[in-house]
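All protein chains but one are shown at their positions in the complex.
Per-chain residue numbering starts at 1, and chain names A and B are given in the order in which the chains are listed.
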Amino acid sequence: MPTNEVEQIKESLKSKIPKAADVVFKELHTKEKYIESFYIKTISDETVLHDKLLKPFFEQHHPEEFRNYLESIPQIKSFESEEKAIEELLNGTAVLFYQDSVFLFDSKVDRNNSVLDTSVETTIQGPQSGFSESLPTNLGLIRKRYPETFLNVDITKVGKISKTEVMILHDTRFADPDTLKRIKDFLSSLDLQMFQTGEQLLDSIKKSNRAMIPLMLVTERPDRVAVNLATGKVILLVSGSPFAVVLPTVMKDFMSSMADIYQTYWVSRFLQLLRYIGFIISVCLPGLYVATTSYNPEIYRVQLALSIAGSRNAVPYPSFIEVLLMLFMMELLTEASIRLPKAIGPTATTVGGLILGQAATEAGLVSNIMIIIVSFVAISNFVVPINAFSFSLRIVKYFILALATLFGLVGVVIGFFIFVAYLVKLDSFGEPFLTLVQSKPQPHKE
Amino acid sequence: MKTNGGWKIYSLFLMIAFLVGGCGFKDIDKRLFAVSIGVDLAKDSSKKYLVSLKFAIPSASKEQPNDFYIVSQEADSMSEAVRILKTKVDKEIDFSHAKVIIISEEVAKSRGNAGMYYWFNRRRDIQAITWVAVGKPNAKDILKVKPKSEQVPSNSLFLALGKDGSETPYVIPTYLFDFKYRLIERGIDPILPIIEAKKDYFEINTAGLFNESKMIIHLAPEETKILNFLKSKEEKSSIKVERGKTVIVIDSQMVKAKYKIHTPKGSPPYIKVNVSVKGKLEEASRRVANSQLYQYEKAAEKTLNQEFKNVLKKMQRAGVDPMGFGLRYRSRHFNHDDWEEWKKIYPNITFKVHTKVQITDTGLIE
Partner (left out) sequence: MNRYFLYLVLLNMLINVIIFVPKILIEYRYEGAVMGVLIAIPLGFSLNVVFSKMISKFPEKGFPEIFSIAGKKRWFIILPFGIISLITFSSGLISLLGFVDILRRFVNPEMPYVYLLSIFLTGVLLIIQLPTDRVMYLLEIVLFLNTPLITFIIFKAFTSEFLVWDSILEVGTYLFAKPSLKAIAAASYAFSGYTNLIIFNRIIKGKLKMWNFLVILVLGLINLFTTFFIPIGFHGSDGAQEYLYPWISTADSLRLVYSPIERVIFLFLIFYMGITLMSVSVHWHVAFELIKGTYKESRKKNWAVLVIFTCCTIICAIFLNTILLNKITVHWMIVRLGLEIMIVGLFFIWARRKTA
């Protein structure tokens, strides 16, 4: 490369990168040689620069020797184009001008690479640590748990401004090539400005950008990722997010917790059954209450019917308003306790749950039975292990409640089956979202 | 899915449905639950029936038990009565928890009540598993009784008839659908328990037997027990046996009765009833040695044979057939005029009862 071209590149780079406080342009001189380096110090690791660049530069006297050194260390990439160089520069790479060539020196700083504890998907036993916010660390975590030669990693970038690095991991033996292709197409078709974390994909999967049910699993557990890799799923790792996205996801994945593997067979079966019952209860119970108290009290036994009627005696408005009121209160409570600092959270729940509930019945705003039902619904909603899914269920119960108010018992049952039909209709990258018997992954023939 | 936008249009469709209006929405506290229904003959009036409904008043607090009140109306038919009763109460009358129907003895003994009986079956909100019973002296008095142990109105009746609570061989509970079944089926006749109202409690230990739609006779308590044995419905019971001067009481664990109708050619037809009783000695007026048990078994068999035969003959004489001998005869004969045949056979048929009693032990004490 002729010298004047190098000069040209240098000048154009300098002009394109505005002079921010953290932009560094430095020249280093010894007797025999000189080098110019160009980097942004806040995103570059200066210790690496010091160890790998400055030290050898002053230790090796001969210019050719140093050039050989530069060409042999793994951090160095050769210059391809100006755009590429700028992009790299903005990601923390240092641009070196030495003699008559331009090098890109990978000095990206890897911040936030400490491994975090799991906070969303906690288990009693089994691994307790989750992902970090650093992409290489996360990949390392997965590699460690999945030491297989078949593990394939592709990198793409998503986001017009953020240009976030996304790694696509899959096991070539198990993953369905069609699914993989669909996922890659999906990623390249994304039209996002800022891409920060995998959760953003949940809405983008639908054309309308409005989804109710999440169709991909976002997890913070490396062990879950490893297990899913082995069942043929494709994993997306997003730079800067401690969450991995598992694709394609079916309902069974949302209803399973990692603890299932760490428990004995019958225990985990029982827990799974519990979750499905919780799922049905949290969706149907408010509707059932309205349908049975306002349309078909003959379902209850006499004793229960009379005690419900008795406790509702003081309540001045119809049952569905009562339910709505209490559910609304409960949603506020749940929402508030997430937002509150951890130290006050439990206090708010106690104040809200116990005292408000007690006072509301005393005041005749709601019936006793209602309090039980609302807390039952709330508790069973939390049984669903994946948060994204249990949030969706919180909405569905209002749909069933509306149908129950209008159609009674029929509304509840048919509403529930319409909801199930909707789940069956959904598919996640070609995989049906809900089936009774999920087909197991088989290594496909190559 | 090609028709993805369809969901929106469906929601529109649903919205239209909403506008049509939610009908039948009535909160539980706006309903008045009738827990039991009583039917008497109207007195000093041109009307036919006196219909009483017992309504439960739900209480708001746990401390005070639920109260009740009774509203009555004279009318010529059930539906007329209910229509007028509706104007006497403030809330919507709900029959869905009417679990006991009491018919007074007079009504049961009179003819022409089939329409009233069918009314209960015809209505969708009256359960088919409502108990039907005959009230003595009249139905309204039964409704008025409030036993001390009762928390929910009429609950003590539900417990007594439902056998969830006390289990006794002196009650033959009958469900509404079963009552109707027996009314209409040729060859089997209805039995209804008779409830007698005392001051603070009920006494249910007799049963009334119907022929077609009219009560013909009623059985004494011991006879009721025997009928229950024959039906193999109740097994826990006590049987009193006398042998010489000793009186023993057998606590029966198992009672099984089987019967077969024999119509041999040339000789008169008979019904052979085999009963096997298993139980233990519960009480004895004198010491009974284990070696003597066999003799007591024989004595018990003899007593039981006689009692069974008496009850069967009593029913035969009255021309009622609650055991369903006629149905059994019909079901075993392929010709289509078997019912006419049976009507001729039944009055003259003889009963051969064979009882087998087994006393397993004498309790904790020999």
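Assume a residue touches a chain if its C-beta (ideal position, glycine included) is under 8 Å from a C-beta of that chain, and two chains touch if they have at least 3 such contacts.
In this text the structure is predicted, and so the values were computed from the model without any measurement.
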Hidden partner chain, touching residue among B:Asp67, B:Asp125, B:Asp200 or B:Glu283: B:Asp125
Hidden-chain contact residue, picked from the options B:Lys30, B:Lys233 or B:Lys278: B:Lys233
Residue of A:Tyr39, A:Phe57, A:Phe103 or A:Tyr295 touching the missing chain in the full complex: A:Tyr295
Residue touching the undisplayed chain, where the options are B:Arg243, B:His333 or B:Lys352: B:His333
Sites on chain A contacted by the missing partner chain, in the whole complex: 295-296, 298-301, 403, 406-411, 413-415, 417-418, 420-422, 424-425, 432, 434-437
Contact footprint on chain B, counting only the chain that is left out: 1-3, 6-7, 10, 13-14, 17, 20-21, 23-24, 124-125, 127-129, 162, 164, 175, 177-178, 180-188, 233, 324, 327-328, 330-334, 336, 338
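Throughout what follows, only the chains that are shown with their structure count from here on.
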Centroid distance [mean C-alpha coordinates] between chain B and chain A, Å: 64
Residues of chain B touching chain A in the complex: 1, 4, 17-18, 22, 24-29, 31, 33, 35, 56, 58-61, 66, 94, 96-97, 99, 125, 127, 151-152, 155, 158
Partner chain B, residues of chain A touching it in the complex: 207, 293-298, 302-303, 305-315, 318-319, 405-408, 425
